[in-house]
Every structure is written in structure tokens, then in C-alpha cells.
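The next block holds one structure in the form of C-alpha cells; read it before the comments.
What you see is the complex with one protein chain gone and the rest in place.
Residue numbering begins at 1 within each chain, and the chains themselves are lettered A and B in the order written.
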Amino acid sequence: MKIKQSPSRIAFLVFNYLFLALLGFLFIAPVWHVVMASFSDAASLTSHTGIVWWPLGEFNIGGYKIVLNSPSISTGYLNTAFYVIVGTLISLLLTTMGAYALSRNTMKYRNVIMLFLSFTMLFNGGMIPTYMVVKNIVHLYDTRWAVIIPSAISVFNLIILRTAFSQVPESLVESAKLDGASEWTIMFRIIVPLSKATIAVILLYYAVGIWNSWFPAMIYLKGRDKYPLQLILREILLLNDTGVMTTSADAVKNVQLERKLVKYCTIIVSTLPIMCFYPFIQKYFTKGVMIGAVKG
Amino acid sequence: MKSFILDIKRNKGLYIILIPVILWFIIFAYLPMFGLIMAFEDYTPKGGFLGSKMVGFKHFMDFFNSVYFGRLLRNTFLISFYNLIFGFPAPIIFALLLNEVSNKVFKKTIQTVSYLPYFISLVIVCGLVADFTASDGPITELIVSLGGKRQNYLGQAKYFRTIYVLSDMWQGIGFSSIIYLAALAGIDQELYEAAQLDGAGHIQRLIHITLPGLSTTIITLLILRMGTMLAVGYEKIILLYSSNTLKTADVISSYVYRKGLEEFNYGYSAAVGLFNSVINMALLIISNKLSRKFTETSLF
Partner (left out) sequence: MKTKKTLALLLSATLCTGLLPVTAAMAEESEKPEITFPLEEPITLTAWRVSPTSDPKLGITTFNDIEAVQAWEEATNIHIEWQIPASGQEQTNFNLMISSGDYPDLIWDIGQYYVGGLDKAISDGVIIPLNDYMDNYLSDYNALISQNDFVYRDCKTDEGNFPAVYFINTPDQGPWYGMVIRQDWLDECGLEAPVTYDDWHDVLTAFKEKYDAKAPLALNPNAGDVFNVFSAGYGVGVLGASGRGFINVDGTVKFSPIEDGYRDYLSMLHDWYEEGLIDPDFYSNTSFVYVPTDDLWATGNAGAWPDIYSLIDMRPYMGADEENQDMNVVPIPAPVKEEGDQLHLRQYNFTRGTGTCAISTSCEYADIAAAYLNLGSQEKWAWLAYYGVEGDTYTVEDGKPVYTDKILNNPDGLSANDAMIKFCFRSAGMYIWDRELQTAGPKALQAINEVWPSNADGDYMMPNITMTSEEANRYSTIMGDVNTYVQENTTAFILGDKDFDEWEDYVETLKDMGVEEAISYQQAALDRFNER
């Protein structure tokens, strides 16, 4: 069935396409700048002002050579892969469990418990007490788990997921119950499949969060062998930042010509893999997997 | 208490599922909260929580009496406020506009592109902002060609908040819109078809189907947003401000950061942080209450 579009509708559509295209340009231009700058000639880049539309000077991969030549980069990639895969799974599992239980309105005290969890969004003990708990009470110091477990649950994500779960019609759950399904079965067989889109979002949030995280690794790990990629790259960035020179005269000589170039290459090296991950997740948003009535 | 035990008995399965989650919260969120005692003492790393000198509300009084207290509160509030009224609806509108696009390739391209800025680290984003708004930067060139004044825009106190909020939006719109796009995808297509048969126009369908479909998500996120109202992070502020923009740019967290830099005073930082948390909690509770009253959606 084809319906004729009204003139105002057409005007809107034209405007919409143009506007979104403009936005798209605004989003991509600075990113394009970073990519092109990373292939530029170091000296030309240093003195250039404005957006880099095309590699300056001769096409140059020298910056990437410097960044990727680090022996610790490959360990960094492997460590990060572990943290992202295992960490996301653990986070997702715990969050799903919490969100599921708290979304069932047969539970009378769920709001009290929700308050108990939400409270931690606003109040936290700070770095030192958390460190003491991780080191002296659960003894995770200098293990890979210290990077994953203490930051496993985000209340924010739990709330979003709970909202999605609560939109699944109660009747589905009740009929499953009559069939004798356990809570675990209901959770994994009914609720989770019906909330795929939201789960995909949360998965992405966690994966991106862990990919970008460096702080827990910095405080809980002793040696560089367990460092995630981001921490290693931070050190490279810092090394090339004139703003953090030390007061000692001879340390200052580290100033190098390539620093601006290395900065751009580092961004690409540290973000490209996770950017590539996105399209795999994206298909869940466009398919419209969630069926059934909107919240009644 | 009795009814609580009854509730547990009735929902045994659910509570068993909840146990690991509750345990996690007790260990990693509530146990460290004993550290808040720092706000009331001259904390030293060596003295620890129990061994440091108690000073009562001294840190709070120091903060309230500081010449900058009023200014910090105002700046923090204003930046949050602008971020809320411009930054919060932006991803919703973006998601709605994107939803109107029928060309799949175009839609996917724009969506993917919008998501890229989120991955550029804050340090770099701030570096780009500074470069682009310098007196010879591309944005300044654009403003000059439109008849504006040639100056370093980031260095002007009156433009600081605008630049801060706009760059925040640039970085976050795409990523934040994901959640709305997912919710839009979840709205039953049959509802639209039925409405169309009833002769409802695009606007009517937007008002009666799309927005109600998004409302739970929007309200949940809005309440959460209220709870972080005064939590303007220091990192970006510090990367962007300068001595000339302090009067509009300095916020509570950047002040605490500078204080910490001067004196490594954990107690003071903890006190100001606690003050911040209390206000945020009040805001969260109020907005939750209002929301429950008017929309029947609430967090707890």
C-alpha cells in the first residue's frame, strides 16, 4: 500500500536528510582530521594549523612504526582482549540477574533493594578504601580479576535493563510459571531473548567501558605484563606531551619531533578495534527484535 | 521484618538469583563507604581511617566559607543545567530524526559516523577544541567569515560554557542515541500500521505511539541524569579552562582537584565530595517523586 506524501512531509524529509548529512559531516570531520594527521609528515604537522583534509607532506607511517614497535603493545592487546571478553560476560551476567529479579513485581521489597543499589551511584567510599578492600579483604591485588570484578556492575546499566525487562508482559511469565518453569528458565528462555536489543546496548556499554578503562589496572597491578592496551598507550601519550615535563633538566630532552604525530597514531591504534566491533552490535538495534505490547 | 521474610519465602527463586548481586554491592560498594569518615578527619595515608585526627565539620566549614563557594556552586549548576536542557534532548531528537529515514544505507552511515567521536579520548577532544577555537582555528575562521570577531574563543569567559556543552554534545549524541534507537526498534510496527489505517498523520503517530513508546526510557534516563546534576567532572574542565575563564569555568570538582594538588588533602576532597553527593541524592529523590506522581514511572 503506497500512500501519497503530503508537501509538508516531503519538505520535512528533504530537510531531515540535509540536516542529518550536515550532522554526519560535523561528526566525521574531526575524526577524519585525526586519521589524516596520523599519516602526515611529522614536521609539516607540527607547524600546521586548521583541519588536515589530506596527509600533509609525504604519506608517512612513521608514527605507527613508533607506536607499534613497542614490545608491550602486543601484550597490551592480548590483555585487553581478555579483559573485554571475560569482563563483559561477567558484568552482563551479574547485571542481568540483578535486573531480572528486580523487574518482577511479585517481589514486594524490590523497591527497597533498588534504593539500596541506587544509593551507591551517589555515594562511594573513594579510591583508598576501595583499594584496601580489594587488596586486604578480597585479596585480588595484582591479579587480572582486580581489573574486572570491582567495577563489574554499573547501576545505571542495571536500571536500563530492568526497565526493559519490566516491559515484557507479565502474562508470558505467568503462563511459563504454570508450566513449571524455574526462575532461571524464565530469565534465560523468555525475558532475555525478548530484550535482545537492550541487552545488545548494555553489552556494548560494558565492552566499550572496559576497552577504555585504565584506572583499575593502574592502581591494582604491579607490573607491566598485565597492563591493558590503554594504560600502555597512555604512557606513550604522556611521554610525548610537553605539558608533563619533569623538573629535571635532562629528562626534558625527550622532546621529540614526532610527538604530535605519535599522538594521532595512538588514538587510531587504541580506538580502531572497538570501532570495528560496533557494526556487529548495530544490527540488533535496527532489526526491532522486541515484540509484544509496550508497557501497559 | 516479618513480611520481608515472607517475601523471601514466596520469591525464593528470585532472591537466590539476587544473592551474588547483593554480595557484590556489599563488598565493593558498601564496605568502602566506611572511607567517608575521611570527610570528618585530617586524613593521612599512614594514619588510616581510624588513626587520623578527627576534625568534625571543619572541612565543610572551610568549603562553605571559601571566597569561591558561591561562584563554584553557580558554575557547577549552570554547566549542568545547560547540559541538561540542551544535551539531554539532543540524542532523543537525533534518534527520532534518524528513525524517519527510510534509506537504510544512509541511516546506517549517519548512525555509525555519529558514534565515532565517543571513542576519541577526552585529552584529544579537548586538544582539538582548543585548536579549532584558537584565534586562527577553523571554527574561528568560520565565525570571522560570518562577521564575528577574531579572537581566541575558548579563552573568553562568556563562551566557555557554550563550548563546553557543545563539545559534550558532539562527543555524546551518537552514543547516547543508541539506547533510544534500540527502544524505537522495540515499538510494535503493527501499532503504526493500525494508526495509519485510522488515518493518523505522522505527527499524530509521533505523539501517540512513538513518544509513549520511548517515555519509560526517557524518564528513567532523566531521573538518573538529575542524580548527577552537580557531578560535572573535573577532567574536561581542567583541560579546557585558563586563568581568564576561571570565573565561568571553575566548578566544584575542579576546585577540589586543585585543592588536592596543593595539599593532597583527602579529608577536604572527601568532604566536598560528600556535600556533592548529598545534593545529588536530594535531586534524585525529588525527581523520582515527581516522576512517580506525574508519570507513574519511577526507579524505586
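A few comments on the model shown:
In this section, a residue touches a chain if its C-beta (ideal position, glycine included) is under 8 Å from a C-beta of that chain, and two chains touch if they have at least 3 such contacts.
Note that the structure is predicted; figures quoted are calculated from it, not measured.
Shown chains touched by the missing chain in the whole complex: A, B. Contact with the chain that does not appear here is found for just one residue of A:I66, A:I113, A:I159 or A:L204, A:I66.
Looking at B:S135, B:T162 or B:S298, the residue that reaches the missing chain in the full complex is B:S135. Within the full complex, the residue among A:Y131, A:W211 or A:Y264 touching the omitted chain is A:Y131. Listed here are the subunit A residues that touch the chain not shown: 42-44, 46-47, 49, 66-67, 69-73, 127-128, 131-132, 135-136, 217-219, 222-224, 227, 231-232, 234-236, 238-239, 241-250, 252-257, 260. Although one chain is not shown, part of subunit B still touches it, namely residues 42, 44-48, 62, 66-68, 130, 134-135, 152, 154-155, 242-247, 250, 258-259, 261-265, 268.
Keep this in mind: only the chains that are shown with their structure count from here on.
Subunit B has its Cα centroid 16 Å from the Cα centroid of subunit A.
Subunit B meets subunit A in the complex at residues 3-4, 7, 10-11, 13-18, 20-22, 24-25, 27-36, 38, 45, 49, 94, 97-98, 100-101, 104, 106-121, 123-124, 127-128, 131-132, 134, 136-138, 141, 170, 174, 178-179, 181-183, 185-189, 191, 196, 202, 212-213, 216-217, 220-221, 224, 227, 266, 269-270, 273-274, 277, 280-281, 284, 299-300.
Of all residues in subunit A, those touching subunit B in their complex are 3, 9, 12-13, 16-17, 19-21, 23-24, 26-28, 30-31, 33-34, 49-51, 94, 97-98, 100-102, 104, 106-109, 111-126, 128-130, 132-134, 137-138, 149-153, 156, 159-160, 163-164, 167, 182-184, 187, 197-198, 200-201, 204, 208, 212, 237, 263, 267, 270-271, 274-275, 278-279, 282, 284-295.
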